[in-house]
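To start, the structure itself, in structure tokens.
As you look at this complex, bear in mind that one protein chain is not there, while each of the others sits in place.
Read from first to last, the chains carry the letters A and B; within each, the first residue is number 1.
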Amino acid sequence: MSRPLRVAMVGIVLINLGFVQITEAAEWSWLAALFVLTVAAPWLVSLTRYFWYRSIWNVGVQVVFGIMVHRFTGVGGAQHLLNDGLILAVLCQVHLLNSLNAKQKPDLLFFNSFLIAVVTSYLSIDLPYMVLFLLYVPVLVFGLQMLALTRTGAEPTGRLVRAILRQSVVRSAVVLVLTMGVFLFFPRDFQRKGFAGDAIKFKPPRGLMQTDFTEEVALDRGGAVNRSSETVMEVEVVGGPSNAVTGYWRGATHTRYRDGRWLPAPSPREGMRATWRGSRGRFLRRDGNGIASLRVVQRKSRAKRLFPPLNANRLRMTPPANKALIRADNDGTMMCEWGALPGKSIEYVMAVEAPFRQPGGKRRTRRRDSWMIVDTRQMPDRMRAVARDLARRAGSGAMQFQIVETMRSYLAHGYNYLAPGEDGGARDLAEFFVERKGAHCEIFATALVLMLRSEGIPSRLVTGYRSGEWDATQRVMTVRKRDSHAWVEVLDPQAGWMTVDPTPSLDAAAAKSASLWSEFRGWAETVWASVTNFNDATRLRVLAWLRDLPARALRYAWIAGLFLVWFVWRRRRRRARVPLAVADYGSVLATLKLERRAGETPRELLARADLEPDARSELEAATRRHEEVRYAVQ
Amino acid sequence: MSSVRTVDAQRAAASIRDSLRRVVVLEDSVLEPLLVALFAQGHVLIEGIPGTGKTLLARTLARATGLEFKRIQFTNDLMPADILGTSMWRPSDGVFEFVPGPIFSQIVLADEINRTSPRTLSCLLEAMESGTVSAEGRSCPLPEPFFVMATRNPIEFHGTFPIPEAALDRFLVRVEVNYPTAEAELGLYLGRDPQTHFDEVTPALDQEALQFLMGQVDEVTVQAPVAKYAYQVVSATRDHENVVLGASPRAALAWLRAARARALIEGRTYVLPDDLKSLAVSVLAHRIFLAGGGDAANLIREIADETPVEL
Partner (left out) sequence: MRPTGLGIKAALFFAVLLAAFLATAYSNLFFLLLTALVVLGGCAMVWSARSLRGLVIESVAVEATPAGSRAAVRVEFDAAGRDRVGMTLEFVIGDDVYALPLSLLREERVWCGRLPELTRGVYTATEVRFATAAPFALFRTVVPVAAIPPIAIYPRPLGETEESGAAGGDELGANGAGASQPAGLREFRPGDDPRRIHWKASARRGEPVLQEWDGGRGAGYEIVLDRRGGAAFEHALSMIASAAQRAREAKETLTLHTQDHVATYGAEQRPWGELLFFLAGVTALDMQAPPPPVAPPEATRLPRAEAVA
């Protein structure tokens, strides 16, 4: 087996290990060992001629297989099945790589690698998968080409490998582009269940199950946060002004707080919700007056929550396409009682009516409802002092909303936002207030609620999603799992429940740290998400976009013209440039880091150069080729 | 077919070179131009002090190639007829019969040519150039191959005639023979008598093979990049400020011919810039004339090294 083929195989196995690694299904200790063995394969391969070496591998794989069977048959075995199966699959890859002797065919390795790509696509759909897939295709193409060359018995010389590399770049690009074309245009049933769909229930492993909206709020979130770009729902404005859609989608309300967690408890329905004027600047689509008709497609979810928009004072829902019973609670949240969710998508149309109402109420509504009682021991001393100070600063005759705004802006401008799970973030209110560490939205919101309550202003925490992904041309807003957010609602004596968001603007935080890389990453994630969440609607949108393309393209025809001129000019120049043999010789010199003096002949250079045997023979071959083409043949 | 022949050329040259090395203590820088001149059907001018084995070199070459050999010692009283031959009266037949002189030989060693009168020398030069001898109003062809090795003693000037510059152009290559290195000379003292080695020399190839190989020289190809290099070197000698008279187109042609022969000896069917470079000094140095009599060899070497070689 030739060296370039081995290298391609090592590449394939490394990518396979990457596939398995990003699913987080396999234990890291296993993978680390496999990574090491894969990278060491070029050195280990010389041992394959020894029987003992091959035996160790064969026995080893069987032992691992035995361990896995044992685990499977043991307690709770089924949940190991997927993890262990993946480990076994990559172990087989590494086994094939390390103990194939020269006569054996590496076909199985190629097939197995594809299988791993397929299986892991069920478990991980995030950006790393795209990166690995984009790497996998060229390596596979190169590997197959090397396989074809090796099968003929040819010696893969440097220039053959270079020619194959050139071809693989072009060919993998063609394959990728065609694949995307088929993917975009091939009509298919996105809701297909599969003829054995019910029998085959593909459950992701436990580690992956925290991807859904959670009803629990605990301040110390640690690293358990979902940054997945998976779509939660897509909202299309089918009628009415598009600015009727807010970026805030309410999930659950939380009223009772103790020891760093919010406990589920009912809160009274008092008045309607309205946006709080003081914070309206941070709502994506504000001034939502008028009636809009929204078509919502909510992806399958384990939680039974539905997410109505923030400004929906009144909702009229058409029955969901798939039969479901939806319950609206008196705090303005909705649950899917029966039917579509969980695990399925749901689609419905709702009409949103969002009249804006002025907050008012000169006097504070000092309330002592049971759910509002704050145990002051839950609050750091400094926090209470700050709350009192802020209330005083607003003035004795201040209206409630002025106090609220004072506190909101104190938090929003005085503290740093850190994404959940980021290093150095506050884990509780004491760290937040005393050490002034950065924190995530839940801590900001909790702090505001507690501060308001300590001043007797009724308020509650709302969890849901906040999205900024508005496609103006398609009038579609996309909400993703990573958009989950927490904010505050305050009961205004005049206007009812009003929304206040104390978290510093995410956009501002993002802008502060926006680098080219993060911009690119964001773009790539969006693109990839549109692939993983591809559906009929997306497909139709793409087709519509393409229909309009000629008209749009005409506007930029001059750019294409310039490009064409440049292309022709470059082609001309390239044709007039040095002969291939000279270029080839030059490239060999460049790779060997040699410089030819003007008066030096290639042979003199060869005699002068101080090189390793391999490099020397390469230079010799290049010199000979150059000689044959330039000095020998007409 | 041609591949078989080029292998032969390489082998023949190697075995001639081996024979020469065994007998005389000379460096490759001398032997190579010598062999090149032999195969390219040119002539050699050897310059050097006496006693460095020039005569033995010529004799060995003659024997190694199986060619006929004659030596002519040039003196100031040597007459053209002494070289070319004279007509003798044969009483029995009643006719003049032409008795060929020593120049009617395949390898001629012309020793110390700067000692003879220009008249005699011009006879030699004419023979070298035309390959025929005109004597007694007749033109007699010289044997083939015809190879002249002339020596010139640059040390003694007493009683010598200057050789006209144009005459030097007749020689394809000029080599300088110096004292051997200390090591080589010691080996010479300790080893067997060179004459014994000489006796053991056997012909490496026959005359027909040699002539075949000489014909093969013309088959060696020169490509544009190589020719361009030759042109650039030659034109650089013309433009150089110290040079009174640069290398002529004829010099360039001679250079390329020598390079072809070298390529053949090396077993190639095409000329490399390396061939030109290694022969630049021996072919070009005696064809250019420097102002103030500088060292032409060094200048040529410098130009050949600095002229860019086209890839």
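In this section, contacts are C-beta pairs under 8 Å (C-beta built on N, C-alpha and C of every residue); 3 or more make two chains touch, one makes a residue touch a chain.
What you see is a predicted model, and the numbers here were worked out from it, not measured in a lab.
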Chains in view touching the one left out: A, B
Which of A:44, A:135, A:160 or A:419 contacts the chain that the document leaves out: A:160
Hidden-chain contact residue, picked from the options B:50, B:66 or B:145: B:66
Interface with the undisplayed chain - residues on subunit A: 105, 107, 111, 114-115, 117-118, 121-122, 125, 129, 133, 137, 140-141, 144-145, 147-149, 151-155, 159-160, 163-164, 166-167, 171, 174-176, 178-179, 182-183, 186, 188-197, 200, 202, 531-534, 579-581, 629, 633
Touching residues on subunit B - with respect to the absent chain: 4, 7-8, 66, 68, 199-203, 206-209, 212
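The definition used in the following text is that only the chains that are shown with their structure count from here on.
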Mean-CA-position distance for subunit B and subunit A (Å): 82
Footprint of subunit A on subunit B - complex, ascending: 221, 223, 225-226, 268-274, 277, 304-309, 311
Subunit A residues touching subunit B - in the complex, by the definition given at the top: 578, 582, 585-586, 598-604, 626-627, 630-634
